[in-house]
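Shown here: the complex without one of its protein chains, the others still in place.
Think of it as A and B in the order they're written, each chain with its own count starting at 1.
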Amino acid sequence: MRLLTRAALLTLLALGATFLLDPYRNYQLATATGTFVAVAGLTLLVGLTGQLSLGHAVLMAAGGYGYAWAATWVATAVEGTTLADGAGGWLLPLLAGVAGAVVVAGLLGLLLGLAAARLRGPYLAGLTLALVIALPAAASTIPGLNGEQGVRAPFVPVPDPLALLIATEQWHAWLAILVAACAVTPLVAVRAGRAGLRMRAVHDDETAARLAGVDPGRVKAGAFVLSALAAGLGGAVLAIVTQQVSPGAYGLGFSLLLVVAAVVGGLGSLGGAAIGAVLVTLLPWVVDQATAALPADLGHRLQGNLEIALFGVVVIVVTLLRPGGLARLLPAKARSATSLPAKFFPTQ
Amino acid sequence: MERLVFLLSTGLARGAVLALFALSLVIVYRAARVVNFAQAALAVVPVYVAVAVTAATGSYWLGLACALTAGALLGAVVERGLMRRVPQDNPLAGIIVAIGLVMVLQAGLAIAFGPDHRPVHAPFSQRPLTVGGVALMSPYDLFVLLVAAVVMGALAWLFGRTSLGLRMRAAAFAPETSRLLGVRVPRMVTLGWTLSIATAALAALLLVPTGLGLDPHAADVLFVNAFAAAVIGGLDSPVGALAAGLSVGVLASLVTGYASAAAAPPAVLALLTVVLLVRPHGLFAAREARTA
Partner (left out) sequence: MRTAPLSSPRSVGTAAVLGLTTATALSGCSTPAAAEVPGVTEDTVVIGTHQPLTGPAAAGFASISAATAAYFDYVNAEGGINGRQIEYVVKDDGYNPANTQTVVRELVQEDQVFAVVGGLGTPTHSSVLDYLDQNGVPDLFVASGSLTWDQPEEYPYTFGFNADYVTEGAALAQYALDTEPDAVVCVLGQDDDFGEGILAGVELGLGEGEVATHQVYSTADQDVTAQIGAMKEAGCTHNVLGTINGFTALAVGTAAQMDWFPRWHVSSSGADHPTLVEYLGDDVAPVLEGLVSVNYLPNSPSSEWYELFSAINDEYNDGAPYTGNTTYGMSVGYQFAEALAAAGPDPTRESLVAAVESGDLKGNGIAPLTYSADDHFAHRTVRIAVVTDGVQDFTDDAYEVTEAGAVPVEPAQVPLENEGIPLTE
């Protein structure tokens, strides 16, 4: 109950904060929020169960496609009926889309989770890497994905009573924050609860966990599905904001950025995931602004590359020197509040 | 029929490159018990060296020699300077550092040389020889197969017949015991990386003339396919890498020729998934190879 109250307060705080931002910043906030949801799922998976997925971008794409299909289907179905009047015209497709994202990403996550239950670190990483590489080819082979051009998702307009008050971008930032709240709150609960305890137990010592009556395969598969659901909702957020899902947007580069965000923020830390998500969203833009001042030739070479090199350096440095990530830099209270399970199952 | 023969022989030549790259993954796995996710980026750097040397001197062979040397050096530097410092208590740390290294190297190459594909020419004709009216493989394909065979033979001899190879295997499988027996374990690990990156560089150098040209991502797909081949063969088995590499090459060629180019990556992914789920130890690996 306290968790829900806090989640509600934080959501309101975030919604209020959108009034401080101009439309473009609100757009950046919304995309960072979508990325945050996916990174939150990934960081939980890696940090708690020790399974590394390099293919979370594909799970986001799956959520995006699921959103686009379901929302388009419902939007077409209600068009011209009385349901389309008032809020129903956008609310029903939106809800259906989010449900579609959950179903599609959940199913793909379940398939991968079954594999994940049987595989150790490098094998799962390699399998998910092969998945990302196969996405563009899959998009042009599987009917309904519409190849490289991708699928459109319906536009969610600002509802009439709000139309005078806020711009489209701010409205989409609100939707992003609401979806994020619904996605991340359960993650917080899982992490602090018995399920999180089991995940850590399996991570630390599978044999000991098995002796304690925990089935490592089920825990690993379950964690993967949970993380896939979060990634799918992240993909749904991006589909709402951009009204488009295409394989080019979910390539290997983006998938690795999700890992970067999780590592930089500190594996297992949801607050760190937020910091990481903002960093991977904003740093390219900052580098872009900075390189614009350079001579065109040098600027073009640095643009799009410099931030990748920086991310690479940061990831290496963080892994070698500060495995806690940037979450370590949070206020002392956040740091010292090591939860009980970690004390029972100290790592290393 | 003619088409089948053509696709099979092309697939075999591509498969030889794959097998060689898969072998480089096996070497580093045997030496250091890591799957090196930075292999593609590390392999491409020496190819840039080779292209520069060939452009300056006009000699392909000098470029080849420089690529091998650069690969060996790079392997040693990366192991000594970076991988050795990775915390050993979690297998994920090594993978994540490797990913960071990929980002640094590929972005660095793009900044230094631009995003353009640089055309790279083969030292031999790529015109297929015809036997009885059927187009088989080109002299370049034969060269690739020959190089792959020689390298495989040399490595098999090194690991199987020499005391150095024995010490390398011992250092990887039982580092503590080896140390007690006087094997200089760190040196063996460095040597493994050196051999591995030199082999990977050779594979990338052989691949590039058959494709669009050299760019920082030229070996990415090769890595994914070679990873699949190495896993299918059992990460620990050079023979497995050879057999699986050739099979994956032929599979990709047949799928591209008879179905569509777009179907090849999903086919490799499907094969990898099935092997991982049905025979998680690979088809050739010794038991327990997988507890990395």
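Please note the rule applied: contacts are C-beta pairs under 8 Å (C-beta built on N, C-alpha and C of every residue); 3 or more make two chains touch, one makes a residue touch a chain.
Here the structure is a predicted model, which means the values were calculated and not measured.
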Which of A:S53, A:S227 or A:T242 contacts the chain that the document leaves out: A:T242
Footprint left on chain B by the chain that the document does not show: 2-3, 6-7, 10, 14, 87, 89-90, 92-93, 96, 110, 114-117, 119, 121, 125-128, 135, 138, 207, 210-213, 215, 217-218, 221-222, 253, 256-257, 260-262, 265
Missing-chain contacts mapped onto chain A: 3, 6-7, 10, 13-14, 17-18, 20-25, 27-29, 31-33, 36, 47-48, 133, 136-137, 140, 147-150, 152, 155, 168-169, 184, 188-189, 191-192, 200, 203, 238, 242-244, 246, 248-251, 253-254, 266-275, 277-279, 282, 284-286, 288, 296, 300, 303-305, 319, 323-325, 327-328, 330-331, 333-335, 337-339, 341-342, 347-348
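Criterion: only the chains that are shown with their structure count from here on.
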Interface residues, chain B side, partner chain A - complex: 34-35, 37, 82, 85-87, 89-93, 95-97, 99-108, 110-111, 114, 220-221, 224, 227-228, 231, 260-266, 268-269, 272-273, 276-277, 280, 290-292
Of all residues in chain A, those that touch chain B in their complex: 46, 50, 52, 54, 114-115, 118-123, 125-127, 129-131, 133-134, 137-138, 140-141, 252, 256, 259-260, 263, 301-302, 304-306, 308-309, 311-316, 319-320, 323, 348
